[in-house]
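One protein chain is absent from this view; the other protein chains keep their places.
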Amino acid sequence: MLSKLGRIDSRVLYLILLIAFIVPLLCPLGLPMIISDEIKRTYDLIESLPEGSRVVVSFDLSPGGYDELAPACAAVFNHMAMKGLRLIGMSFWDAGPSLLDRSLAGSLYVDKEYGDDYVNLGFLAGGENAMAAAARDIRGAFPSDFHDNPTANMPIFEGVQSLKDVEMVIVVATGNPGVPEWIRQVGDPMGVPIATIVIAGLVADYAPYIQSKQLIGMIPGLRGAAGYESLIDMLGRGTAGLDAQSVAHLMILIFVLVGNIVYFAERSREKEESAKEGAA
Amino acid sequence: MNMSTSVSVWLAALVTIGLISFVFKENFYYRIVESLYVGVSAGHAIVLGWGNIRNLAIRPLGEGNVAVIIPIILGLMLFTRYFEKWHRVSRIPTGFLMGLGAGLSMRGIVGSQIIEQIKACYVSLNSINNILIVVGTFAVLSYFFFTVEHDGFVGKSATLGRWFMMLCFGAAYGSTVTGRISLFVGRLQFLLGDWLGILQ
Partner (left out) sequence: MLRTATLAVTFLAGIIVILAFFFDVGFLATAEARVQDWGVIVAAFALAMASINLVQVNIRRISSSDDATEKICAVVLLAALVVMSIIGLTQGPTSDTYNVLFDGIMAPGQSTVWALGVFYISSAAYRAFRVKNVDAGLLLFSSAFVMLGAVPIGEVIWSGIPAVSQWIVDVPNMAGMRGMLIGAGIGAFSGGLRLLLGIDRTEVG
């Protein structure tokens, strides 16, 4: 039995995992929510900003991570729109501007005034250098927005020359250039508070920046979205996906456990056999 | 059940299913979809790159800003690498980009990644957690002292550093699993919700 389990076809494992994903999506279990300190800190920072404050949202992500981050973006954008904050969107990844357009279209910003309450500046090539250029002179770096409108006379930029003049930066990140580069070029030298909406895979990497307070808050992927949705009392896709996440996690841990049981059982059997052969 | 009638949703569903099919067996459908998406992604990079060149170089040049000729020439020099005789010329703009990147990261790294991180280790040693933070940081650093023999005190410290790194890698692995699960949940929400309309 155990040796059969050891030789199990990978596709059987995949099928079990697929079922573990689909069943809770179709029949939700209604498990409780987790709201970590980092999520709460981001919420508190946005909550503390006065109406009309300008927040830069840097969409530094690939479509690969968008599914994981979209629910959290929707929740944070809705919170910002409800607070009357103005959103200046930009991106240093080529897919960022199109994805930002989709996120904005799915949020409460869709009812706000473009160019006054929010703007999507588009993409700038060059990674960290482009960030530094935008930080120094935002309209110089983005003379036109993603929709090719000139930025020179947009009301949202009144009184904004560099990123020193904005109240907060939110980096939506799936990798580099992303959070460390923003901290290096804007957060530390300009003293602008930075928070991030980040894929879960980077949570462990950014822990030192949280402890050193170079990063004020962090919303990790889908679970961060679920927590944020409950904080603003607008349940969405983050919450809906939480049960499927739970069961899939459990299934992977069961795979690890069964894999180890099989391994140790076979190892002890091999030891016994070699001991018998030795005795013979 | 309220199935989508949008062209892009249907296209996305067919692409998603095609790529997922690879998990069970590599097949023709998967390979076509893969080629399609790689081609479209490369085209997207060209379009966005051109947008930057148009906004920051061509238009200012048309308005009389002749200084942008320099980066335009540097940019064009990159393409000399496709010509046997002139390929070395492309190293000048490459050097420019590398030097700029190195300078920018150097000026930021010292403050943000070295000094600020060391400063964050200045914590009162009045709790086990604070002691672990300080000890762990220095133990990991000692692991990378390859100029010193890893025996005696340094050896023990390096071993402790390795254990801390194992805890780090475990946390990173756990977080990565969470991330990949979230992504697949997103894909299923798309297939079952946006496309098939089964999910509410």
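Each chain gets a letter, A and B, in the order it is written, and its residues are counted from 1.
Please note the rule applied: contacts are C-beta pairs under 8 Å (C-beta built on N, C-alpha and C of every residue); 3 or more make two chains touch, one makes a residue touch a chain.
Bear in mind the structure is a predicted one, so any value in this text is a computation, not a measurement.
Colleague: Would you write out the residues of subunit B that touch the absent chain, in ascending order?
Modeller: Touching the missing chain: residues 7-13, 15-16, 19-20, 22-23, 28, 31-53, 56-57, 67-68, 70-72, 74-76, 78-79, 81-82, 88-89, 91-100, 102-107, 109-110, 113-114, 117-118, 120-121, 129, 132-141, 143-144, 161-178, 180-181, 183-184, 186-187, 190.
Colleague: So which bits of subunit A touch the chain we can't see?
Modeller: 8, 10, 13-14, 17, 31-34, 36-37, 62-67, 94-95, 97-99, 101-102, 124-127, 129-130, 132-133, 136-137, 140-141, 146-148, 189, 200, 203-205, 207-208, 210-211, 220, 223, 242-243, 245-253, 255-256, 258-260, 263
Methods note: only the chains that are shown with their structure count from here on.
Colleague: When the centre of a chain is set as the mean of its C-alpha atoms, what distance in Å lies between subunit A and subunit B?
Modeller: 13
Colleague: Mind listing the subunit A positions that touch subunit B in their complex?
Modeller: Against subunit B, subunit A makes touches at 11, 14, 21-22, 25-26, 64-68, 70, 94-95, 97, 122-129, 132, 142-144, 180-181, 183-185, 187-189, 199-205, 208, 211-214, 220-223, 237, 240-241, 244-245, 248-249, 252.
Colleague: Residues of subunit B touching subunit A in their complex?
Modeller: It comes out as residues 23-24, 44-45, 48-49, 51-52, 55-56, 59-60, 97, 100-101, 104-105, 108-109, 111-113, 116-117, 119-120, 133, 168, 171-172, 174-190, 192, 198-199.
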